[in-house]
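Okay, here's the structure, questions in a sec.
In this view, the complex is presented without one of its protein chains, the others remaining in place.
The letters A and B name the chains in turn, as written, and every chain counts its residues from 1.
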Amino acid sequence: MNQLLTLALLLSGLLGLIAPHSIQAAEKSDLAARLAAARDGDTIEVDGGIHHGPLEINNSITLIGVNWPVIDGGGQGTVLHITAPDVHLEGFVIRNSGDSLDQENSGIAVEAAGTTIVNNRLEETLFGIYLRKAPNSVVADNSISSMDVDVPRRGDPIRVWYSNGVRIENNTIEKGRDVVLWYSEQLQVSGNTVTHGRYGLHFMYCDDAIVENNLLYRNSVGAFMMYSRRITLQNNTIAGNRGPSGYGVGLKDMDDALIENNLFLDNRVGAYLDNSPREVDSIGRFTGNVFGYNDIGVSLLPSVRHNEFVSNNFIENEEQVAIEGGGTMSDNTWSVAGVGNYWSDYAGFDANNDGFGDLPYRSERLFEQLVDNQPAMRIFLYSPAAAAVDFAARAFPLIRPQPKLVDEGPLMSPDIPAGAPPLPAEQNGRLWPLLLLVVMAVGLMSWPWLAPQSPISRRFPKYGKAKATL
Amino acid sequence: MEFSNVLILMQKELRDARRNRWFILYMVAFTTLALALAWLSLAGLGNYGLAGFGRTGASLVNLVLLIVPLMGLTLGALGLASERESGTLLYLLAQPLDPKELLLGKFFGLSAALMAALGVGFGLTGMMIGSFGGLTHLNAFLWLVLLTFLLAISSLSLGFLISAAVQRAATAVGVALFGWLLLVFLGDLGLMGTAVVLRFQAQELLWFSLANPLQLYKTAAILNLQQNLDLLGPAGVFALRTYGARLLPLLIGLLAAWTVVPLLITHQLFTRRGAL
Partner (left out) sequence: MIHVEQLTKRFGRLTAVDNLSFKISPGEAVALWGANGAGKTTVLRCLLHLIPFSGSVQIDGRDMRRAGKVARQKIGFVPQNLTFHDDLRVDETLLFYGRLKKIDFNHTAPLEALLDRLQLQPHLQKAVGDLSGGLKQRLALALALLADPAILMLDEPTASLDVSAREAFLSLLLDLKQAGKTIVFTTHRLDEMSTLADRVLHLVDGRLQADSSPAELHLQMGWTTMLHLSMPAGSIDAALTVLGQHGLEGRQNGRGIYVSVPASKKGLPLELLYREGIPVTDFSLD
């Protein structure tokens, strides 16, 4: 009997293994055949099903998926190659690429101009969408998540390489490595959400890019921008980026950058400036941003100059502005024509009610200077002794340090830009454990020991009678 | 050792704490300040809701560092000294009691009272944070309460040590206040000065600073709230890189040692000295 059962199980198992294979094989050959048979300008619609990759699109066709057809790479190589220009790909689930970083195994690899990749889902792919010399392509409304491996073994969810005029819009990207853009001009990156990756955005040699309305949240670094000119970063929300480095935005050798109306919140460093701008006649402009609740609002290397900070809001950063290595700053501007920034730690007043503080804002906390000089001293952060040091410096001008910066026109109230995307709503914790905590605490304090109405006193009944005799 | 005796003395201590003006003052002050700070960091700038939970928690850490050691030290310092001074200690020890039971009963009683004070303060504050929708890390918040309790009982234990060592209650309070100054300000200030002059490396600074129970608490609390120690600069990064997942248990263990060791010394002093 037992042997019979085992045999039956074995047989059914075998059947189960064989059957899907034959079906998938049929479908795979089906889609591959349809792609091979297509002519330029054809539109192919695929309704559901699982199709085996790798596949290649080498005609300029429009490929539309209905009911989320799947192209499964089977864990080998790149799932979908696009080698013909002006291909339109929409509505597919692309999954299971190989995991070789050397071979840059990708979900979708594009090597042709004018490709449009819209509304696809990329799952378990090493690299997501790789545009290699694919100018004027559009990558929009896709959702991309990388393989669930350690960050160094992940690939880039989006990589752009020598592709001018690419638009990357409204994609949702999580747990990848870097969204990285190289040697490409006039990029438009907007409305994307990048979370839990390494570098939310990484620009290298990309002039004239516009980066707006993106949410870069809980990555190691929000956006790191290098060697590019005339980049515009506006209306982005860049928050909770606290990995190693942990910059909201990092600028290295960036000329004429415009950083405007962004929210930099709860990062380790809101904005980090290294040799930016690089050229003598170029100016970095920071306008209308919020640097709030970061460990450091803005951190500059000592040699950094020619930046203009106007109408920004510096709110409750542990250190509003830091100069790494200490010292004072030169040739950076904190107010233009009497208009400065809002500083939450400004202690002055506005007697004439013009909206500007009557005294300049001076950043001259002694503890900050100590930390800038000797970063290890940051271990005393939150220590009441740190506050005592600052207090002493205020009380005894003798030990008051040179101000790091002076803002001649501090704003009296913050002005929070409205254009940036909201932070993702996090689930609020349940309140009952806290209620329980309070109830237990009150219960503990009113432990009814020795009280006349307590159960203990019932064992000692004379308590009640004694009252009558009094 | 009989637990029933410890329990009786613990109840007595709780009852006394309830009637202790200082204790009530501490409790009210802590609760009010915690609520005010949390409210400021949540809603301070026109309710933009930009501050994350980490920041709200950090502002509580700041408050705890100031007020909780003061609570523990002064209550502990009065714990034995005032009863010794009034003579009730002598009478208590004439009862069929082990001095250990007396010591533990008083310690547990005051610990429970401190727990209650922290429970009220943190509980109400947490509920307020939650009502603003900012209670996104309930577990971290509850851990913060636990860590704070550890700090409270280690200060209490130090207070007991003072209480066992000095003659009069007024002296005990004086020494406790000095101990508070030392832990909260002078120790760190001295270390800061030394570090500036000798240009300490991050790891040296870490070791020296962790000799202070307040720094142990702060480091553990920030690690709990932020999941890393970047906030504390190179020394924090060094600590986490060296010890990784063992760091939090290590910090908690050291904090617990700050409770147990002074208590053991207190017991030694207490038995050597008797009721006078």
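The definition used in the following text is that contacts are C-beta pairs under 8 Å (C-beta built on N, C-alpha and C of every residue); 3 or more make two chains touch, one makes a residue touch a chain.
Here the structure is a predicted model, which is why all the values come from computation and not from measurement.
The chain omitted from view is touched by exactly one of B:Leu90, B:Leu198, B:Ala211 or B:Leu264, namely B:Leu90.
Against the chain not displayed here, subunit B makes contact via residues 5, 8, 12, 16, 19, 86-88, 90-91, 93-98, 271-276.
By definition in this document, only the chains that are shown with their structure count from here on.
Subunit B has its Cα centroid 37 Å from the Cα centroid of subunit A. The part of subunit A that touches subunit B in the complex is made up of residues 239-240, 242, 246, 263, 265-266, 268, 290, 292-293, 295, 315-316, 318, 344, 370-371, 374-386, 388-389, 414, 416, 423, 426-431, 433-435, 437-438, 440-442, 444-447, 449-450.
Within the complex formed with subunit A, the residues of subunit B that make contact are 11-12, 14-15, 17-18, 41, 44-46, 48, 50-52, 54-55, 58, 61-62, 65-66, 112-113, 115-120, 122-124, 126-127, 130-131, 133-138, 141-142, 145, 184-189, 192, 195-196, 199-202, 205-206, 209, 214-215, 218, 222, 226, 228, 230-236.
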